[in-house]
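One protein chain omitted, others in place.
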Amino acid sequence: MNPEVMTAPSIDYIALLPYIIVGAAGVIGVIVEAFVGRNGRRPIQLVLAFGSLIGAFGVLVVNRTTLGLQAEGAIAIDGPGILFMGLILLLAILVALLMSERQLDPAGDAFAPRASALPGSDDERELTTRGYFQTEIWPLFLFSVFGMMLFVTASNLLVLFIALEIMSLPLYLMAGMSRRRRLLSQEAALKYFILGAFSSAFLLFGIALLYGYSGSVEFSVIADALAAEPGQTALVVGGVALLSVGLLFKIGAVPFHAWVPDVYQGSPAPVTAFMAAAVKVTAFGALLRVMYVALGGVRWEWEPLLWIIAGLTMLFGSVVAIAQTDMKRMIAYSSIAQAGFILIGVSTATAEGLYASIFYLVAYGFTTIGIFAIIAMVRDAGGEMTRLDQWAGLGKRSPLVAVSFGIFMFALASFPLTSGFIAKFLVFESALAVDNLGLVIVGVIASVMAAFFYIRVVVIMFFREPVEGSPAAAVPSATTTLALAVSAAVTVILGVLPEPVINLIEQAGVFLR
Amino acid sequence: MIGNGAVVLSEGAPSLEPLAAATGVFAYLWLLIALPLLGAAVLLVGGRRTNRWGPYLGVLTVSLAAVFAIVLVVSLLGLPADDRAVGQTLFEWVFVGGFTVPAALQLDQLSMVFVLLITIVGALIHVYSLGYMEDDPDRRKFFGFLNLFIAAMLLLVLADNYLLLYVGWEGVGLASYLLIGFWQFKPSAAAAAKKAFIMNRVGDVGLSLAIMLIFITFGTVTFDSVFAAAGEANESTLTWIGLLLLLAACGKSAQFPLQAWLLDAMEGPTPVSALIHAATMVTAGVYLIVRSNPIYDGTAFALTTVVIIGIITMFLGAIIGSAKDDIKKSLAGSTMSQIGYMVMAAGLGPIGYVFAIFHLLTHGVFKANLFLGAGSVIHGMHGEQEMRRYGALRSVMVITWITFMCGYLAIIGIPPFSGFFSKDDIIHAAFEQNIIIGICGVLAAGITGFYMTRMVIMTFFGKPRWPDDAHPHESKPVMTIPLIILGIGSVVTGAALLYWGNIESWLEPVTGIEEKPLAIPTIVLEGITLLIVLIGVSIAIARYRREVPVLAPKGNLLTVAARNSLYDDAINEALVVKPTYVLSDGSIFVDERIIDGTVEGSARLVGGLGARLRRLQSGFARSYALLMVGGAVMVLVILYLARLP
Amino acid sequence: MSVDNYIILACVLFTLGAIGVLVRRNAIVVFMSVELMLNATNLAFVAFARMNGNLDGQVIAFFVMVVAAAEVVVGLAIIVTVYRSRRSASIDEPNLLKY
Partner (left out) sequence: MDAYAPILVLGLLAAGFAVFSVTLTTFTGPKRYNRAKVDAYECGIEPTPQPMGGGRFPVKYYLTAMMFIIFDIEIVFLYPWAVAFDQLPLFVFLAMMLFLFNLTVPYVYEWRRGGLDWD
């Protein structure tokens, strides 16, 4: 018997339980798909999804004081990490509520009965008339959430990369699963996939260069190496640059934003909600951790980079959104602009900036889910009605829906007494605390321009006479209503009484390394 | 970088008493805002169910607020002069890193007078709207918006810090936008709402930057702490803050160069013009400047700029008022001019603050009176707004005519009408400060006399010029009663505030006061001012008196009279006031082409830029990839440059 | 031979892959170019492992291969569906979503 050359790593399974729950639920979901009959799958998948997400959230809450590096330093479960995971799980629960909606579309849910069927073929029609439903999306969704949780807590560049892929690969498929407008949906999936794979190649090469520089992929080792020795300019600059490109792509920052409008427009609304809310939160979580922990030693270099990107992103998103005629595209450009505002917080490299960014993400995440819940509701027989002029007169026909949408628009336009106002205030304040007045001025100008197109939506809904054939919002089932109510409530409450949440975020402290 | 980020705090300057906690009746201060807010919520959320009784609810909430405001002022009078400021913290609103902004209200002498103006005039205008909007299918929504406005405006004046003030500031802007565009089916109304919104956003940029700057300079945004520390901040910072606040005031109060939206805002229903665009919201800029007086005290440059902006707007508004034939637009020009007066007074420093507020109050009353009178005329004329189609209305609209005359005499400053006292005080203060400013004030008073007389003659005197099928009639009591109350107000407010209310010593704890000796006796100055006003009045009478031809015309009496009237105007224009017209046309040109052009041009520029930039999104995945590669190269270059020593 | 040369080769391959993504029209070839980029990275990892004298790089290369394989599965699925509905594997053809 040879001596053992390695010792078993010590792994605290209790601390990792949230990951295990969600990941295992995904695997069980696939097994369910394999063995359970067509009609039995959906209830089981729903139980699995909601059970695992709520269970993981519960375990997270119970575990909230168990902080530390787990799995040999590959995963950092620290205050911000727990906050991000909790936020992702909450957003995922809301998204799951949207995904389980079956009342809006007369044919069933928002997803194609079989994504591989030819659009418009007899095959597809037959599947629809026979009332087939596709339930594979649930395990895909859970895998993606699993990847997100891993992504925001990765403390090792390899885990970061793998988590990124676990998060993204299911998303590429989910983007192509819209029941209506199949061609657009497929195109969105193709573009998302090609560009996503392209960007992860960049990210990976950046990881390789940083590995070459420091001899490790651990964040802490890289941080020490960057702090210790100068020199090796090419490896550091190249590594930081390519790594940033990969992360900024997921955030949708200019000039890596090009996929955002196309993919948001083509994907089914619940999936778009998932991408716009949860993916953005996740990508910012990872960006913050990488920048603050691993690359903290060279922050003098990436700070100006983020200033420029943030400025470009805010201005570009706001300006182009003005020229949009499609609701989903407009929200996509708006989400680009919002990413710019959050980048202001990231670029400060202070704890204050971290808190401000997290608060902004909380506010933005819930608002976005609400927006897409409503976009899914405004529809006719052919699917969602996303042309802006089709929304005319919604205020008359479905006042309650229009008022909630108005609240979300006001929040994004950062009007006072909505979450968006406090969020923007905190972000600007954090930038001022490091004397970055210039970026704040750009931000204020961009938010003024942005307010214009948000308010235009409100005007269209309430003041424009409805055109022929523009229907009221369809009546959703309780799940969508619940998701909508929660997001609207959070949007208002965070605007009026943000203090408890701000306290919670501040108590979370900073990243562990 | 402006400001040093250092937190300078010192224990209260002598004029700044710490706020007493709200007790007794003041503990219900929040009700002032909550009442109209509740009304707005019920009306806007309740939907059609509230159509029938909704408008009455709207009137009720504001009236209750007005009654409560009176209770408050009586209680405040019962306190010793130095303790007349109470604060009430509702809850901790923003709390981050040792920096707190409570959602706290503050009722002091300055806020109190504003609360009175807003609630009482607001209540009267609500009542009036019951009649004016009677036939509008959407009047429930109208009252909801009006209530929303009242709530936001009260929040604006009751806030005890800049951030909460900003909430109110945005709120009134929103309500104003909704109300200007209330008749959205008119494209002009939609365009006007948009214009007002865009121009106000420019001002809002000023306010948000000012708040940022205040925060990094003082480390707080609460009025008390900021003002206590204002004396120790360096002057250039104060100047910047002052100028940014002035920019905000210019946007909201329609001051040069952001004044153009106010004329277009007249597209809104007339009660809106009276309440928001004459009496209350447009004076928020003056409030902001006066409230921030400790900041302006430290910066002579910003104060001088305030005076200059005030003077320019004062003349610009007066000249526009003289040239417009639309009765509401003419009044809007007048509003602009009168606010110019107030801004100028505020720019005089401690000499003028009190009188700026004094004039603001009297103006709020008599301008609401004039606008509601104009609304009554428009209502009686079935929506006609051209003064050239009016004439001789005094015989058919007696109450409107009499009340309008009260407002008229008040605005041109005939003793003992209210405008006399306030305007004279401003002119007096201006002479104390600088003789040129004084002369400007007197001249503007003269022009006021001219355009107001013109308006009155064209509307109420002369021969009727309205078409045969128009049947002008007096409005219902629900409209005339507020008119009568405001008419009486126009007569007595000035004297009452000055002698009975003792406004100078009332406001003194907030604004401070200062007297300088004057070379000429007060009575002489008053005489000169009155004389100039009367000259303006006489020119107007001379120009517009001879509307009816002297010689009996041949042929069709009506046609010739109409033609002659036009002829008359043409001669007048050519001979008497050609220069004035050139000037006013010029100013309108500047107004509409250059300044509007800039605002709309920049809006169009942004839109056009957006339309061009979206072409970048070609739909080809490979071009997106190329963009990414370009971006990656950019990132590399930036990082490399940042690494260079 | 110096490790630098491998790094340079990796860089060249990576660049070739990126250029391939930009210039090729066939979605499958574009996809192969992306795979080329990943494999170039693998080469870099292995070379760096040699340079740094630890095995981390080699292990990472394994993981990258797995991820690349998973990406192939997902990518082919998407490309095949698009191909079936459009009768073309050109990446420029799906162009409904723009501006």
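We call the chains A, B and C, going by the order they appear; numbering starts again at 1 in every chain.
Methods note: a contact is a pair of C-beta atoms (placed from the backbone, for glycine too) under 8 Å apart; a residue touches a chain by one contact, two chains touch by 3 or more.
From a predicted model like this one, the values you see are computed outputs, not experimental measurements.
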### Task
Determine which of the presented chains are touched by the chain that is not presented, and list them.
A, C
### Summary
Given A:I14, A:I31, A:V61 or A:A489, the correct residue touching the omitted chain is A:I31
### Query
Which is it among A:T7, A:N39 or A:T65 that touches the chain not included here?
A:T7
### Query
Which subunit A residues would touch the chain omitted from the figure, given the whole complex?
1-9, 27, 30-31, 33-35, 116
### Query
Of the residues in subunit C, which ones touch the absent chain?
62, 65-66, 69-70, 72-73, 76-77, 80, 83-84, 87
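Definition applied: only the chains that are shown with their structure count from here on.
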### Task
Could you tell me which shape the graph of touching chains takes: line, ring, star, complete or other?
complete
### Message
Based only on mean CA positions, could you tell me how far subunit B sits from subunit C in angstrom?
### Response
64
### Task
Take the average of all CA coordinates in subunit A, do the same for subunit C, and state the distance between these two points in whole angstrom.
25
### Task
Take the average of all CA coordinates in subunit A, do the same for subunit B, and state the distance between these two points in whole angstrom.
44
### Task
Find every residue in subunit A that makes contact with two or more other chains and list them.
190-191, 194, 198, 261-262
#### Entry: Contacts with two or more other chains, residues of subunit C listed in rising order
18, 21, 30, 91, 94-99
### Query
Residues of subunit A touching subunit B in their complex?
190-191, 194-195, 198-199, 202, 233, 236-238, 240-242, 244-245, 248-249, 254-256, 258-259, 261-262, 300-305, 308-309, 316, 319-324, 352, 355-356, 399, 403, 415-417, 421-422, 425-426, 428-429, 432-433, 435, 437, 440-441, 444-445, 448-449, 451-452, 455, 459, 463-465, 496-499, 502-503, 506
### Message
For a test of understanding, state which residues of subunit A touch subunit C in their complex under the given definition.
### Response
115-116, 118-119, 158, 161-162, 165, 169, 172-173, 176, 182-184, 186-191, 193-194, 197-198, 201, 204-205, 207-209, 211-212, 215-217, 261-262, 265-266, 329
### Message
Could you list, by residue number, the parts of subunit C that touch subunit A in their complex?
### Response
7, 10, 14, 17-18, 21, 27, 30-31, 34, 37-38, 40-41, 44-45, 47-48, 51-54, 56-57, 60, 63-64, 67, 70-71, 74-75, 77-82, 84-86, 91, 94-99
